[in-house]
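Moving on to subunit A:
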Amino acid sequence: MSAAAAIEARGIHAYYDTSHVLHGVDMAVGRGEIVSLMGRNGMGKTTTLRTLLGLIRPRQGQVLVHGRDMTGAPAHRVAQAGIAMVPEGGGIFPKLTVHENLIMAARPGRDGGPGWTFAHIVELFPWLHERLRHMGGNLSGGERQMLAIGRALMTNPDLLMLDEATEGLAPLIRQEIWATVRRLKARGVAVLVVDKDIETLKTIADRCVVIVKGRIVHDGTPATLAADHQMTMRHLGI
Partner candidate 1 sequence: MRSLLRTISRRDLLRQTAVAGLASAANFIPAVPAIAQKAKVKVGLLLPYSGTYAALGHNITDAMKLGLAEAGNKLGGRDFELVQLDSEADPAKAAANTNKLIVGEKVDFLSGPVHSGVAMAMAKIAREEGTLTIVSNAGANAVTREMCGANIFRTSFSNWQVCFPMGTEMARRGLKRVVSVTWNYAAGKEMIGAFREGFEKAGGSVVKEILIPFPNVEFQANLTEIAALKPDAVFAFFAGAGAVKFVKDYAESGVKAKIPLYGAGFLTDGTLPAQGAAAEGVFTTLHYADSLQLPANLRFRDAFKKATGRDADVYAVQGYDTAQLLIRAMEKVKGDTGATKELIRAMEEAKFDSPRGAWRYSKSHNPVQDVYLREVRNGDNAVVGVAEKEVSDPGTGCGMA
Partner candidate 2 sequence: MPPLPRSIAILLLIAVAGLATVPLVGGRFHVQLVTQIFVLAVFAMSLDLLVGFTGLVSFGHAAFYGLGGYSLAILTRDFGLVSMGATLPATLVVCGLVSAAIGWLSIRTSGVYFIMITLAFAQMIYYFFNDARGYGGSDGFYILTKPRLAIGDVTLLTLQDRATLYYMALVVLLLTAAFLWTLLRSPFGQVITALQVNEARTRALGFPIDRYKLVSFCIAGILAGLAGYLSAVQFGYVNPAHMGWRESGRVLMVVILGGSGTLFGPVLGAFVFVLLEDLLSGLTEHWLLLMGGFVVAVVLLLPKGIAGLLLSAAGRAAKSGRSAETHPDEQPSVHAIPRGGVDPILETVDLVRQFAGLIAVNRVSVKFSAGKVHAVIGPNGAGKTTLINMLSGELAPTGGHIRYKGRDIAGWSPDAISRLGIGRSFQVTNLYPSLSAFENCRIAAQSRLRSSMRFFRPASRLGAVADRAHRALARCGLGPRSQDAASALSHGDRRKLEIAMVLATEPELFLLDEPLAGMGAQESREILDLLRAVARDHTLILIEHDMDAVFAIADTLTVMVNGHVIATGPVDQVRADRAVQDAYLGHRDAAE
């Protein structure tokens, strides 16, 4: 799969100052695939995403984007190679309007094909239409998360990474986010998602990767994860 993988980590070790957070993580997300990265708090999920994107430089190991070695490349280069991320909370720019939040990020995709445009995003989230002049800082949590996803899509990524995709959101909003993820898959965008809603993740993910103390302990389909009841109990705390 590695040649075709949108992103791949090979044995990455990462640190925060002196504390060793990732201990040789191997994982990959194929084209158009939905992968769920699971694990309890403090196990290294966010660190994995940040290392993949180049926000943290691994001390060992490699990060490959579309098969090309991009270890140590700055985050904007990785992003330009087709990787988008929505951090926890969305990272909406509070002093920009909704419209500005979207268009400031716009960039054609790598293959130059007919990608996501402003019109597409508004079509995906129709409520945006009425809020275009509102400031990012005045949106509700759910609106921010959707805007953040829309903004990430404006960069026409091959892979979208969602950190804590539905954290702190009301149930109805959560459902809308998950519906969006399904729609993205239908349009060929790969998604790497971190969330605590394990039940939903099992139904939409192609693969589930479980990380424990900076090591991957499980990498397989939702079915195999469901079968391994002990794993679920021990490492996901269910």
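One rule holds in what follows: a contact is a pair of C-beta atoms (placed from the backbone, for glycine too) under 8 Å apart; a residue touches a chain by one contact, two chains touch by 3 or more; residues count from 1.
Here is how the candidates were picked: all candidates are chains of the complex that A comes from, given by their letters.
Only a predicted model underlies this, so the values are computations on that prediction, with no experimental measurement involved.
Chain contacts in this complex place subunit A in touch with candidate 2, from the set 1 or 2. Residues 40-42, 138-143, 164, 167-173, 175, 196, 236-238 of subunit A touch candidate 2 in their complex.
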